[in-house]
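Everything below concerns the one structure shown next.
Only a single protein chain was left out; the remaining protein chains are all shown in position.
Right after this comes chain A.
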Amino acid sequence: MSDVVEKTLTALPSLLSLDPQPGSAKLSSTSKLGNLIRGITELTSKHEEEKLIQHELASIKDQVSSPNTSMRQMKELMVRAIYCESLGYEASFTYIHAIKLAQQGTALEKRVGYLAVSLFLNESHELLLLLVNTVLKDLQSTNLIEVCMALTVVSQMFPKDMIPAILPLVEEKLNHPKEIIRRKAVLALYKFYLIAPNQVQHIHNKFRKALCDKDPGVMTASLHIYLQMIQENPEGYKDLTASFVTILKQVVGGKLPMDFNYHSVPAPWLQIQLLRILALLGKNDQSASAVMYEVLDESLRRAEMNHNITYAILYECVKCIYTIHPKSDLLEKAAKCIGNFVLSPKINLKYLGLKALTYVVQQDPRLALQHQMTIIECLDHSDLIIKRETLELLFRITNAQNVVVIVEKMLEFLRVNTDDYTTIDLVGKVAELAEKYAPDNEWFIETMSTVFSVGGDMMQPDIPNSFLKLLSEGFDSVEEDRKLRLFAVDSYITLLQKEPGKLPQRFLQVISWVLGEYSHLKDELEPTVVLKLLAKLLDMKHTSSETKSWILMAMTKLCEGGAEVSVVREVSETYSSSMDTVLRQRAHELQYLSQDSELRAKVLLRDNGLRPLEVDSSLSFLDGFVSEALAAGAAPYKPPHQRQEELAQAKALSLEPYGLSLPMSMSSCSITDRQSPTLLSMSSGLSGDSAEISHKGGSTSLKLDGVKRVWGREGYLPQRAAVEEAAQVEVPCTLRSPSQQGDADSSHSQTPTSTPTPTEPDPEKQQLASLFFGLSSQSSVCLMGKPEPTPHRFRRKAKGVTDPTSSSLISTPSNVEKLLCNNLLDSNIASELAVSSAKQITELPQGLKTASCDVEAELTDIADIKQNNPSLIVDNGIVAAADEDPDRPKDLCLISHLPAELSELCHSEITPLCTIQSLVLSACHLQKEDSLVLAVFISNSSDSALQHIVLDLDSEQLEVSCVSDSPAEDFRGHSVVVYQYSLTVKRPSIHVSIEGTVSFQLPGEAPQAAQFSYKLPLTIFIRPLTVSTEEYGTMWLSFSHDTKQNLTLIGDGQEALTATLNVLKQKLQLHVVEIIGQEGILSCRLLQDQPCLMHCRVHAGTLAVWLRSPVPDLPDCLIYHCQRALQEY
């Protein structure tokens, strides 16, 4: 087809001569739009065009506002307005008419109206609200095309807040008889899911129906939603793995209608979507991966045709194979595929090959080794994009042996690159590599100097920060530290003596800090020399005031009295009258400290690396000030997220008078600083000394703590033995001779056994092959039993916890969690006992008694009753109490059948599940600290023994696993057996239920079966979560699912908040993290560590609650239970 298009499109210039052509009959050459377009093509200057369009717009404006304009004319006008807008001229006066057209026009005019709206407005435009009614009307229309149009516009743009208004109608369309409507409805819901996931969570089941739709188009559309949901929570959809595999099998096998073929490949878009979903599901999951192997193999096999579309599928397949649990023969085939890509003469495929290599190379570095010559060729490719991708690949395989060559290549690229975004990215990578693998001090300092010069003021601020931190913290050896610092001083002095005017501001700041801090290390260097150099910087035109302030601080550190005083005096005099307050302050500091050497010695401790300063990071010395300010009527501090929230709420004009502004702003300022330390901020103290910087952290290195190590340098870890064998075979033929390396790496050659490959064409390229050193040598070192052969040069001291090598110092998170948890329980008891209000005293004993005599026995939910019972804390005393209950003799006797370790736990009321003949099923649940146990009692009241008893439990929301050994299948008359199940939440829901079937057989009779269900509230899965306010803050920002609602307060006055939160704490086991003024934060978790955070604020007589969690649905469920808990109180 493309040939045809190319031909016709090449014929264009002749068409543009605008003679009436036979083929142009369909061009609306006589229409006004036609005239306009023709008029514009005839113009020669931009100025003329502008005049013409302004004229056109004026005429459109006249007509649209005229009452006599019919909708049909309006449609025509709208098309012209779209044209003007697309040329870049504003026609905002037509927006409202576009909405009107969509509202009032006939179907056809509507179409143009909707199109204009979708082109003119974006999601946040306020006029969009006017469209809601039109959409509502059209969704209810009997005309299919109108429904389609409404759904189309809804899936492109719709105000988030108005979704609830149309949601039921869109949902309804999922059952529409026409597939096109169902398909568009699914996509509309996908859009809703993207912009407001909370709104559509109740229809997840309907998505499943769409997935099973008989129309492949609808099914394909539903995959967009699934891809998104699985990305967020792969665990929740594991049960669908087999279905996705089946669908893919059918597609690959050509079972779809021919319409879906694209260049005789069956439904490629669908295939790619499925492959992506499978990759997500199979990641770190051996059993799910096992289901996919066959179909992946099949996909690889089928995609043999030589066409772009098959390559697209292959690429996705390869990615999937490398993401899921590995299987060796598939990996082999995938590696071959990547090889074909990389070696392809087609540049697009080469690019993708490099991209795929980048993706897999950390798992399998040998693959890069195989293609080293191609990679080296790509490094010199004329297309910068290919070069850039190659550098990305090299970045991934950098190690201590090849770092010099790779960084050199990256810097080379940086010098010719003009794109800011790439510069920022690449500069960060160079800095990371330099810090990790620097072979020596000189190289490190020089490389970082280049980074600072090239990266300029665009680069990420954490690069200079982390560099300074590295210098100041030092490493294991004091002597090494001294050398490094000394070298930095030397090289910076040289730089300043050359042309400091060309250096970027950030670099100047780094230089002045280093000189201020370390130039005393160089004995023969006179402070006056440095001071003069610095003073020269101050006089330069381009030096920013921030840099000047750094320079002044450096001078303050350097000035020791004596000869240099005259330089200093001049400078401090100049700047002590500066307009810039910060500079003025620095100048005064400089002045005073240079005169008073005693004070100076106290303030500026030299060698403070040895005696770290105590920093009061909580700013507790300000507490008095804060409480004073509060007492004086200042508003309490609000964290930034809450201020944002309030801003969002208060979009309308605020008519309330302003509060006392001064104290409030000061108190909030000081605390903000604590929460968001900016390393380069001027508030970081007089000298910005090391201890202060170090305590604030922030580093570019990867945080690998707690990440499961599945892949090692040698490949997949469980298979290490096999891979190592393979590596051993390959090593000799793939290594380059060390003699061909540059001088820089000669000291690192660990590979004397290698032999050069005879087919090498170009000695220069051969030399570049040192890029791949280490890849192979590492595997050979591994063979000798040293898994980490290249220790980082700059190994940070223990306080820089971010270094992955020190991660072993930290105990496993689960243990920490346990410890925390235990502490929490203790402190809970302690604090409850400590508060001696009359109310709590009366409540406590109740809590320690059994649930059955609790005051709240009228509650319907069994488990709700239990909420007042601090079941996590109580021990043996409770079950004894339960036994005394006279109303439940039956319970008592059933309970006695529980195994000893369970009988001591607090249990819920025993609920009958079903009775079938002589068989009675009942159940109760027991709360353990870290799990929930469901006990099912089966009692046989007949005389005869029952046979083949099978009990099956399943739940949509819960993970049910059997913990007891299955009791004997047969059991005798008048006896009871207990089945135990452990329950964890899979998908939060307000109530969770377990469906079950039981079947059995009486001797000589047919088998019988019965069904039952058991309902539980979500609350019994909730456990307190102890976090500090700081931890809470970080967690809060990282959670994506949230919900907000106003709840009623309990009591009123000052104590309302505390009282309300106490109720929530007792009933739902939430942990109260902190209460400040009229605000409180709480936290909890579901079993299996699914946290949920809650932020409450008293606002206008209600409690504004905001919940956040990484788990979808959890905030909504919890808010429901909070609401109930408060209502029932």
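FYI, contacts are C-beta pairs under 8 Å (C-beta built on N, C-alpha and C of every residue); 3 or more make two chains touch, one makes a residue touch a chain; residues count from 1.
As a convention for this text, contacts and distances are computed from a predicted model.
Undergrad: Choose one: "Auxin-responsive protein", "Calcineurin B homologous protein 3", "AP complex subunit sigma" or "Very-long-chain (3R)-3-hydroxyacyl-CoA dehydratase". The correct choice is the protein name in UniProt for the chain not shown.
TA: "AP complex subunit sigma"
Undergrad: Give the residue, chosen from A:308, A:578, A:918 or A:947, that touches the chain omitted from the document.
TA: A:308
Undergrad: Of A:267, A:438, A:1035 or A:1096, which sits in contact with the chain we cannot see?
TA: Hidden-chain contact among the options goes to A:267.
Undergrad: Out of A:156, A:198 or A:1045, which touches the unshown chain?
TA: Looking across A:156, A:198 or A:1045, the contact with the absent chain belongs to A:156.
Undergrad: Determine and list the chain A residues touching the chain excluded from the picture.
TA: Chain A touches the chain not shown through residues 1-2, 4-6, 8-13, 15-16, 23-24, 26-29, 33-34, 37, 79, 82-83, 86-88, 90, 106-108, 111-112, 115, 118-119, 122-124, 142-145, 148, 152, 155-157, 180, 183-184, 187, 190-191, 217, 220-221, 224, 257, 259-260, 262, 267-270, 272, 308-309, 311-312, 315-316, 347-348, 350-352, 382-383, 385-386, 388, 419, 421-422.
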